[in-house]
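With one protein chain removed, the remaining protein chains of the complex are shown where they sit.
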Amino acid sequence: MKLFEYEARNIFNQYGIPVPKFSVVSSPEEAYKAAEEIGGRVVVKAQVLVAGRGKAGGVKLAENPEEAYRYAKQMLGSEIKGEKVRKVVISKAVDIARELYLSIIIDRSIGAPVILASPEGGVDIEELARTKPERILKIVVDPILGVRDYHARRAASFLELSEPALKKAQEIVVNLYRVFENYNCELAEINPLALTPDNSLEAVDAKIILDDNALFKYPEFSSEFVRDLSYYEAEAKKMNFSYVELDGNIGILCNGAGLTMATMDSVYVLGGKPANFLDIGGGARADLVEKAVTLLLQHPKTEVIFINILGGITRCDEVANGIVAALKKTTTSKKIVVRLKGTNEEEGRRILEENNVFVLEEMDEAARKAVELGGGR
Amino acid sequence: MKLFEYEARNIFNQYGIPVPKFSVVSSPEEAYKAAEEIGGRVVVKAQVLVAGRGKAGGVKLAENPEEAYRYAKQMLGSEIKGEKVRKVVISKAVDIARELYLSIIIDRSIGAPVILASPEGGVDIEELARTKPERILKIVVDPILGVRDYHARRAASFLELSEPALKKAQEIVVNLYRVFENYNCELAEINPLALTPDNSLEAVDAKIILDDNALFKYPEFSSEFVRDLSYYEAEAKKMNFSYVELDGNIGILCNGAGLTMATMDSVYVLGGKPANFLDIGGGARADLVEKAVTLLLQHPKTEVIFINILGGITRCDEVANGIVAALKKTTTSKKIVVRLKGTNEEEGRRILEENNVFVLEEMDEAARKAVELGGGR
Amino acid sequence: MTVLVNSNTRVVVQGITGREGSFHTRAMLSYGTKILAGVTPGKGGSTVEGVPVYDSVIEAVRKHPELNTSIIFVPSRFASDAVYEAIDAGLDLVVVITEGIPVHETMKFVRYAKLNGVTIIGPNCPGVISPGESKVGIMPGHVFSRGRVGIVSRSGTLTYEIAYAMTKAGIGQSTSIGIGGDPVPGTSFIDALEMFREDDGTDAVVLIGEIGGDMEERAARYIVEQEYKKPVVAYIAGRTAPPGKRMGHAGAIISMGVGDAASKIKSLKEAGVEVAELPSQVAEILKKLLKK
Partner (left out) sequence: MTVLVNSNTRVVVQGITGREGSFHTRAMLSYGTKILAGVTPGKGGSTVEGVPVYDSVIEAVRKHPELNTSIIFVPSRFASDAVYEAIDAGLDLVVVITEGIPVHETMKFVRYAKLNGVTIIGPNCPGVISPGESKVGIMPGHVFSRGRVGIVSRSGTLTYEIAYAMTKAGIGQSTSIGIGGDPVPGTSFIDALEMFREDDGTDAVVLIGEIGGDMEERAARYIVEQEYKKPVVAYIAGRTAPPGKRMGHAGAIISMGVGDAASKIKSLKEAGVEVAELPSQVAEILKKLLKK
């Protein structure tokens, strides 16, 4: 889960990473007051989770409180790349001599944290990695050892700094690692890390992505703040389903992430277009299946529902009962294709066929049927 | 460095290890007041670092504040096994159903922390190890991993407890390990850990020994409290010498711990009796040698001073100059035997012989000479 | 021969008294897996499906010194502790079924296991099966059949789908390894390819990948660099997955420009690996290859 910038800034503050003075506000009036208190020029920054807010008008430099008021008013309540702006940050504007880059990520290839440092920050790091890979230093950290001073020294010295900024950068590396570790981050990033004309450092932007599996450790982020979910996403989340919206018209419902993706892909390879990814997981009971089917029946874009179940722990009769229960509660013109295979397969097939639901045995033929009913791409 | 009981208790308190309510006081009046505040029966405990204070009258059960006053008065200012009592602890008396043992030590053989647990506490653990080794559970902890719940569960379950004490014991194991690790302990011990009639646990005694090499991390213990040192020990400490008092009359001064011990032993094996162990370390300069020699010259028990130097980094001329300087400042009837060997040996010998100091080349012959001069055992 | 598990595998089930643990203990026992002990702290002395339960792994190992493998069903918050306990007790193989373990914890125990010479399968995985010999996992045993093709996969049900098709086509498996859907697995594709290379009971390998990370690309590089002799057939799930979205598995996400299916398929094809378009084609390709 990505944190809002102001949440990340608060964490940085706690961990001794220098952040420009700021306030987070949710009205233009508050913005005015905050700008006044901070004094001088301020930056007004829309608090959204989508990338690229700067280019989308979500970051503005205000010369005075009046301007801060105006920009805050423009941003608050507006949408940036489809995401509603509920809060803005009013942040002291920093004079920047040079922009640096610093982050710590989990490198999946090696199963370890990696410190990334570059003397050229402020740009997209992926872009920099393509154009000037030699300008990015990558330091692998042994996860059971954690960050050590020698890592911090190497990272800091790559940033082309002189004292006292050099020493400060070392501290920032150590502190950023502490953030990374203590918050179970997938990513903790400072981009840009600003070098000011008086040779000090400021984290001008702050980005933290938490590991969803570790969220239970940080209840302060799980519920307190609204993160934009569609109705369908929110409903799926409640039931612990994995659900992702796609562009097509064929709804996909399976058990197991790999099988769900493969089903989605098969529909596509065979000429159709999947409307979603819905994985109900292993061992689902009838009531959960019913809810999952109902969700897809409600979804306006879904014209065909393709249910592909390979029963192992999941019992086919439970699945069949769930499907039937969902259909009984709704009148729908949507077409349903079911592929059932595995534990209690015969019983499941019987239940469905008694209720006039199409059942196929093989995945390919079922996918073909779904594509045929969906009318292709 | 061993901590006073009350220092260890304060640490336990901070780390969530249950300790009976207590006060540390330095006058009988304070003892009275503390006993009154705590209420009921209290234990008056002399704060000394020597072992076996209980048998030496340093622990008394007081029925009321008057008794606490009396015992405190008796103890304060008295000596227990040669150590002056400067403070006493007034501690709520705990009803004890059973005494348990719990400690964490560094096991030198395996280079790892070891958790020791026994359902039979209150006695000397070395004694228990001899008589009932099967009643002590020993759990090795990987130092880079630290304590884990499964260690704590095993240790706690060996204590023959039922809930809720069992669960509490697990927490105590984890917390004791945190103390052990965060304070760089050589030993963190609770003996006895009291099981009370209402099935809760209390650390009735608290013992912590810190690693001397890590003391710099804990300035709160290094200087604030006086720990008993003789004049000679204190002086040696100031100069960073290793110094230990022994019973004999031949003072030993060498460079290097192993050589100093071997010199001491050689004197003994050849019939003499060493008066001390004084290791001035490697590379000592003339001024330090002077101070070391002066120290031994001052010591009343030392009749002969045997200086055994094998010069590697240490230069023999520096040593010689130091010896001569010390002798010039004092008029002494003490006899001095010097063995010099190694870097700048000839120059050193010349300096000493010019000043009428005996110089020998081999360690054995020098040791024999020292024993001869010292008059044997 | 097989890899990782065989008829000498002796299993302790950690979390045996839980719903999942007891259910799959029964299923594994009925498959023929030799389960000697279970562990649930505080439940020592009881039995589950006739298997004695102990309070700790070390106790189980003392009572049953033949134990060499653990399978972990412990809930995610306690799973890391269970892994360390298994490593500490000297087991060789630890299969972590548990889903939802924080990746920081996984990184640590995976690294620690590696340093201690212990093999971890998972987490968030279906386990390992060597058909007819031993099943240390939660897969339906009947879709697998004894044979000479190794399977290594990041997914569960999709593997059963493909194994089922293989079995129907008469192509049995030496061992099927479910390395799990987490971003940092204890055993990688390369590790598994290496095991299968050394195994004289394996003639070909099926590699079932998915979006997220670059494990497939690295496997492709490994195949090229090591001049891998045994034929490899791959299927990659998630070609229609959008970037930035987690597709069910914690590890199945295209992020920061890394992890899409196209790149994986391209790399594998360039390494000479045949990549199936549909799951059903895996068995067909194998048939063709093994005829040669």
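A, B and C are the chain letters, set down in written order, and residue numbers restart from 1 in every chain.
What we mean here is this: a contact is a pair of C-beta atoms (placed from the backbone, for glycine too) under 8 Å apart; a residue touches a chain by one contact, two chains touch by 3 or more.
Predicted model only: the values in this text are computed from it and were never measured.
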In the full complex, displayed partners of the excluded chain: A, B, C
Of B:256, B:322, B:348 or B:374, the one touching the omitted chain in the full complex: B:256
Residue of B:154, B:341 or B:369 touching the missing chain in the full complex: B:341
Omitted-chain contact residue, chosen from B:13, B:184, B:332 or B:355: B:184
Sole contact to the chain not displayed, among B:123, B:137 or B:244: B:244
Residue numbers in subunit B that touch the chain omitted from display: 106, 108-109, 111-113, 125-126, 142-144, 181, 184, 186, 211-214, 216-217, 242, 244, 246, 254-262, 264-270, 274, 277, 279, 282, 310-313, 341-343, 362-364, 367
Subunit A residues that touch the omitted chain in the full complex: 142, 145, 148-150, 153-154, 157
For subunit C, the residues touching the chain missing from this view: 115-116
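Heads up, the rule we're going with is that only the chains that are shown with their structure count from here on.
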Top chain pair, ranked by how many C-beta pairs fall in contact: A-C
Distance between chain centroids, defined by C-alpha means - subunit A, subunit B (Å): 57
Subunit A residues counted as touching two or more neighbouring chains: 144
Contacts with two or more other chains, residues of subunit C listed in rising order: 112
